[in-house]
Every structure is written in structure tokens, then in C-alpha cells.
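I am attaching a structure below and will ask some questions about it afterwards.
Every protein chain of the complex appears in place save one, which is left out.
Up next, chain A:
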Amino acid sequence: MNDKMNKKNSQPLSLRVPEPSGRPGDTPDFSHLQMDPAGVVERPEVGSTPYQMRDLAFRLIRVLDDEGAAVGPWNPRLDPETMRRGLKAMILTRAFDDRMHRAHRQGKTSFYMKCTGEEAIAVAQGMILSREDMGFPTYRQQGLLIARGYPLVAMMNQIYSNAEDPIKGRQLPIMYSAKDYGFFTISGNLGTQVPQAVGWAMASAYKGDDKIAISWIGDGATAEGDFHNALTFASVYRAPVILNVVNNQWAISSFQGIAGGLETTFASKAIGYGLPALRVDGNDFLAVWAATQWAEERARSNQGATVIELFTYRGAPHSTSDDPSRYRPGDEHEKWPLGDPIERLRQHLTVIGEWDDERHAAALKDAVEKVRAAGKESEAIGTLGQSRPSVKTMFEEVYATEDWRLIEQRREVGV
């Protein structure tokens, strides 16, 4: 016994720190990705138990194949007009991003975040759910507002913190808040809003209403405790909520393996909580649509929450403060094997004879013009520092009514 206690372990241990498959200067390598061809993953009944469908957490639901055909059991069989609306909303979202990114470079705002490559997610999901439902977005779901026709000028006013900023110059640009459009106020603290979405959904169920909630979180932020708290509450109380994990491969400079993505898929995190999981090609508008509809039907029929991992790639920098060439191969985005969501839906519509190059060019031109017109209108009100809401509003809405401290401090500022 004593001998055994004194014996040393035979080998020294070593610490593993995961590294991505490529760094700047390397050739992009996506050979490790688990991807199914389009159309091969089964579509379970909405009432299936998580146990029956757990393989789906490790597969990849895809509808659009490489030739642009919509195939397999997940094909949502959308009418061409709906698809055209989706395509135009994605084009508009990208045009908006491009202009606002340039506006930052021109010093018109302090900050901007593009969603390049991820447009299908917010646009499709924003089109499926009602404005009565509540979205708990991250800063990369601007497509939701755009797909729902929220005024571009109001978005820009928020970005410029100008006199017409709907949230009165209080938030970082892109942290929109639009209750009437089913868009919850965005927090800069990652993950915090996922359990709030669950609470919101619990409230709807408690009231016997018919509204559901939908939330988004990035792959990186799934490491936050809030994500796991949310899954526990969603499962325990069978909350009518759709819990999206947008796996865009990069959390600023940390690849998704740092959040645990090398060990398993993000969708599979749902399994341990007894929740159904779908892993979906996030660059495939039709796959996103179909999976969301599945989860929506499950939530609306009081069968509870679904976790959806949307597998995509963040093509642009994390934000205007980020330079991705410092941590990943420069051409990694172009080599992304699941392509570009706009090009893929365009190809599909073209293949079925509902779109052509001429219409595409017209849609691009129209989007740029819409954004330009909104830009002119917003910039006339003012860009950052040129105009802003009354300083008086700085002291308002801290509480429902001002207390003596705020009144005294406001007077000290002279407003």
C-alpha cells in the first residue's frame, strides 16, 4: 500500500490548447468539418422526442445542392415570391452593411458590425416569425429588422446617435431596440439575453397567449453560464422558445474550438438538457427556413424549445475595431465550402426560372439606392457629434420617475 502511494505517475501530463486548422499565411483547410450533402438528413415529426432525433445534432440539414436545386425532406417548398422577398432583404442587408461600414471609415460613427455571410439567418427567421413574437437578437441580426421593413433611416439614426436616435444616444451603434418589430433591446454582455428569452416565453405560456420567443447567441458565448441556465429553464418549464446558436466559426480572434466546438457540435449541447437539436447549414436560406419552421411548430404546439445550430462563417471582421487578417487565413471566407447565402438563393431562383442576372442587377441597384436615400436623410439629421438628442434625455428613463439625485445632477449640467 505504501509503495503504491509513493509511486509517481508514469508519464508527465501536458496541457492541450486547441488551435484552428489555419493561421495567417496558411491554406484554408475545412477537411475536418462534418457536413452532409443536401437532402440526405431525415426530417423527424415535430413531436419526436429529443432521444429519437439525437443524430440530427451531429448531421447538417441542407436543402440547396451545389447545382441550386432544392432537395430532400427539409425542402420547405416556398413559393417564388417569398424567396424573392428573402433574397431582396438579404441584398438590402448587405448593401446597408457596406454603406455603414464605409460611414465608419469616414468618421461618421464610432463603431459598426457587419453580418456578411450570415444574412440568411436573421432574414429567414425574421420573415417566418410574427412581430408579436419576440426576438432576442445579438448584434448580427440586423437582417431581422430589414426583412420586416423597419425604417433604414431609424437604424442609421441609432448608428449616428443623432437627434432622431430612437434610443436617444444611449447605446453603442447597432444596439437597436424595436419592440413593435419583435426586436428586443440588445445587450453588449454576451449571452445574457438567452435566459431572458426563455423567461419571456414562459410568460406567454403562463398567460395562455400564443406568442413565442426566439433568441440568438454566438458560438463563443455558448461558454457563458447564461446559455446553460437558459437551456435548463427552457427544458424544465418547456418554454415556447427557439434557441439559435450562430456558429460563425470565430469569436473575435478565437476559433470555435475554444468554446468547445472541437469536442462536439454546438447543437448537441441540447441533448444533455433533453431538448431537440437541429444542426443546419446557415448559408442555405431554405434550410434555415425549414428548420425554423419545424421549431416554430413545436413551440406553438406547446411542445417546448428547440436548439438550432446555424453553421455559417463570419465573412467580415468581428467589428470595425477588428482585423481578421491577424488571426486567420486571408482567403478563408472565399473558400468556405457552404458558399454565400445570397449567391446560393440567387442560383436556386435562377435555376427554377424565377430570377435572372438582369433582375439581380436591378435588385442590387435598388438596394443601393434605398440605402443611399436613407443615408442622405439620416445624415441630414446628423452623424456622430453633428447632432444628438437633448442632453436632458441623459437623465431620463433611468427610473420611471426622476429621483432627487438625477434632478440635482441634471441641473448641475444646466439642462
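Criterion: contacts are C-beta pairs under 8 Å (C-beta built on N, C-alpha and C of every residue); 3 or more make two chains touch, one makes a residue touch a chain; residues count from 1.
FYI, contacts and distances are computed from a predicted model.
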Using the UniProt record as the reference, specify the protein name of the hidden chain from among "Nucleotidyltransferase", "3-methyl-2-oxobutanoate dehydrogenase (2-methylpropanoyl-transferring)", "ABC transporter substrate-binding protein" or "Trehalose transport system permease protein SugB". "3-methyl-2-oxobutanoate dehydrogenase (2-methylpropanoyl-transferring)"
Considering the complete complex, identify which of A:P12, A:G225 or A:G353 is in touch with the unshown chain. A:G225
Given A:L33, A:I352, A:A373 or A:V398, the one touching the chain that is not displayed: A:V398
Per the whole complex, from A:G126, A:P195, A:G218 or A:P341 the residue touching the absent chain is A:P195
Of A:K168, A:R298 or A:R344, the residue that touches the missing chain is A:K168
Given the full complex, what residues of chain A touch the hidden partner chain? 134, 166-168, 170-171, 175, 177-179, 184-185, 187, 189, 192-193, 195-204, 206-207, 213, 225-226, 229-230, 232-233, 236, 397-400, 403-405
